[in-house]
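Yeah, one chain of the complex is gone here, protein chain that is, but the others are all in their spots.
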Amino acid sequence: MAGDTMTQFPTGIGTSDADHISLLGHDLAGELLGSLTFGELAYWLATKRRPTPSQLRVFDAVLVSLADHGFTPTAIAARLTLYSAPDSLQGAIAAGLLGGGSRFLGVTEDTGTFLHASVADLGDTAGWDDAAWDELATSTLTAARGAGKRIPGLGHPVHKVTDPRTAVMFAIADEEGLKGPHLRLFEAIGRVHPEIIGRTLPLNGAGVAGAALADAGLPLALLRGFALLARTAGLIGHLAEELEDPIGPDVYATVDRNAVYTSNALEQKE
Amino acid sequence: MAGDTMTQFPTGIGTSDADHISLLGHDLAGELLGSLTFGELAYWLATKRRPTPSQLRVFDAVLVSLADHGFTPTAIAARLTLYSAPDSLQGAIAAGLLGGGSRFLGVTEDTGTFLHASVADLGDTAGWDDAAWDELATSTLTAARGAGKRIPGLGHPVHKVTDPRTAVMFAIADEEGLKGPHLRLFEAIGRVHPEIIGRTLPLNGAGVAGAALADAGLPLALLRGFALLARTAGLIGHLAEELEDPIGPDVYATVDRNAVYTSNALEQKE
Amino acid sequence: MAGDTMTQFPTGIGTSDADHISLLGHDLAGELLGSLTFGELAYWLATKRRPTPSQLRVFDAVLVSLADHGFTPTAIAARLTLYSAPDSLQGAIAAGLLGGGSRFLGVTEDTGTFLHASVADLGDTAGWDDAAWDELATSTLTAARGAGKRIPGLGHPVHKVTDPRTAVMFAIADEEGLKGPHLRLFEAIGRVHPEIIGRTLPLNGAGVAGAALADAGLPLALLRGFALLARTAGLIGHLAEELEDPIGPDVYATVDRNAVYTSNALEQKE
Partner (left out) sequence: MAGDTMTQFPTGIGTSDADHISLLGHDLAGELLGSLTFGELAYWLATKRRPTPSQLRVFDAVLVSLADHGFTPTAIAARLTLYSAPDSLQGAIAAGLLGGGSRFLGVTEDTGTFLHASVADLGDTAGWDDAAWDELATSTLTAARGAGKRIPGLGHPVHKVTDPRTAVMFAIADEEGLKGPHLRLFEAIGRVHPEIIGRTLPLNGAGVAGAALADAGLPLALLRGFALLARTAGLIGHLAEELEDPIGPDVYATVDRNAVYTSNALEQKE
């Protein structure tokens, strides 16, 4: 930064002056407002490419599939935070999003990344049949097992046999011509994994979401971001309900009244 | 909480069992996936009512209008957080949302609340003409001035004469038959405020967003929440760009290298 | 910001160059490390004044009194966040702090501010006896009741008769010669409130903390900040325990398994 040169800050997102607001190179007021949905804008902002109608339908479906899963730890944390700090809705949403890490929301990202490592350099796979994908799935899983890696996207604590979202997401992507290499490989993993890992697990909804987002053209580094965007809508639903019909006080009371003091937790480290 | 009775936790959002996921009383996989947009789900989650197509178009337009305003303090804070903690995308998004307080995003909520206080008990205003709304606007502003209150939704640091979003949002609401009492009163405030406050200010985009959301049936207590949802998409755009073409290091360097130590900041409190 | 002038960013906290780090105008390595406690530095950073030993003892005692209250909603939220996102300790701490709003931690700030409004312009009160303070307390409470304001610092959900921290904090401040006007007024409120509000409540520990911090010279605008600093230590304790002996999974299971779907929560808004 030379003494008399201002640092410049480049951006391709938006600019404004006294009379105009430009977003992604387009006139926000004259061109965009009223003519695109929020989901379409979210895709566009993340990729700097406007989605095709097919890409948008898959993207919307994935966001819908990820928006809520009932009383998750993150929904409970957001509700407890609103109970403690009712003056700060942004704090409650932020607290809920902060649980969007490796254990729950991370599956979407991890699955996309895991699949991408195997398909990134494949070239044209348009002519591949199921047997070809099964072969790739087998070698991918065998390598992962050999390296002691967990295989993301397999299994679910509640949906132990079938996750109801999975088949529907495959069908939507297929209808839209977007069942690409990530979804094809993921589907093949569903077929071949029992003989490799020794038990049969369902392909889960968070995993298929990651595969579908990758085939719909979304960047891998942001897959967790889309899970967080979807979850923001779910958290607003939970907080709206908490304002009307709170569970925060009962969660607090349930834990606090059933607390037991354990001096051996104390001893064990001394 | 009686000794042998389990506390129950009521919710109308979602439930699931081994084979089904229910969201808002509907089968997520069978009914919802692929047949509604993310914006529609967000409206539905927040209100427990599925929006009409008109309500949804206004809602989508408002979210699009609020998603980004370039290098706002919150976008800069999110980018700096990603620079410091690149391993936690959720932390960067949360940091950006935490700036969603009174000064910037609060205008949407404040305007909705301010207008609602005047229109909540009006009964049927279908037959009101502009003169009637102007009269209400005049009494509302006069009362606010008398009580020393700030009038939300007026003025903008950059758009000093006209905020380009405002007229477009009025037009969209009008097309959809949703230019209700909040927007009508806000429009009248635009006409009458110069003679009351002594200068002419534009109706700003955040204010018209609050009025439009209220007329589209969204709950006032959550208006800030929708601004935060919209901003989440904008923050993902900023963070996607930061991953490719970072400004965080230059913001840090610009501030750090131009820091001046001021011992009188020290003295002044001693 | 003229075209060729760099904006400067003033600070009295710290600077550094290749060989030195200066903190609050002192040489960090040569003067400060090893010669002051963390509490002393925290006071100094917040006020730009080094505390006297008496101020520091009161400050440390207040921080100790506020550090933990068992399974509060914020401690539970932090533990749930760590369970969801074990890769981000900073996210779990941040989630816990975000509950530091009006309902729980706000009492410290509210009490300090409430008392300060009555004592700020008193001049020298060194000669005041209890009767004089009782008179001020009576007029303060009467005015607050007349204005429909809540009186902060009175009552506690668990300690219904006496909060054990209160008398000890008064005694420590007295020993240190720091029982000033905020604590004197708060003590008088303890004596006179039954005849004004019609029932007898204990002076609570969060309230006495606010009064004691104000008398120890800490700025009112930051009283919530000290409660948050104290709570950060408590949250680290909870998260250390959660890493060894987690309750997060059981809190989640308890809420999730006792969820009941209430379609009337749905109806009530339609």
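We just call them A, B and C in the order they show up, numbering each chain from 1.
Here is the rule we go by: a residue touches a chain if its C-beta (ideal position, glycine included) is under 8 Å from a C-beta of that chain, and two chains touch if they have at least 3 such contacts.
All of these numbers come straight from a predicted model, not from anything done at the bench.
Although it is left out of the displayed model, the omitted chain contacts the following shown chains in the full complex: A, B, C. Annotation: of C:R50, C:H69 or C:R145, C:H69 touches the absent chain (contact as defined above). Checked against the full complex, the candidates C:A132, C:I196 or C:L222 give a single residue touching the omitted chain, namely C:L222. Residues of subunit A that touch the chain left out of the display are 6-12, 15, 22, 24-25, 47-49, 85, 87-88, 90-91, 94, 98, 255, 258-266, 269-270. Take subunit C: the residues that touch the chain left off the picture are 1, 7, 9-21, 23, 27-30, 32-34, 36-39, 41-42, 45-48, 57, 59-61, 63-65, 67-71, 88-91, 93-95, 97-101, 105, 158-162, 164-165, 167-169, 171-172, 175, 219, 221-222, 224-226, 228-230, 232-234, 236-241, 243, 245, 247, 250-251, 253-254, 257.
Interface residues of subunit B with the unshown chain, by the touch rule above, are 4, 6, 70-74, 76-77, 80-81, 83-88, 91-92, 94-95, 98-106, 241, 244-245, 247-248, 251-252, 254-256, 259, 262, 265, 268-269.
Here is the rule we go by: only the chains that are shown with their structure count from here on.
Centre-to-centre spacing of subunit B and subunit C amounts to 30 Å, using the average Cα coordinate of each chain.
Rounded to a whole number, the gap between the C-alpha centres of subunit A and subunit B is 23 angstrom. Remark: subunit A and subunit C have CA centroids separated by 37 Å (rounded to whole angstrom). In subunit C, the positions touching at least two other chains are 6, 85, 87-88, 91, 94, 98, 255, 259, 262, 265, 269.
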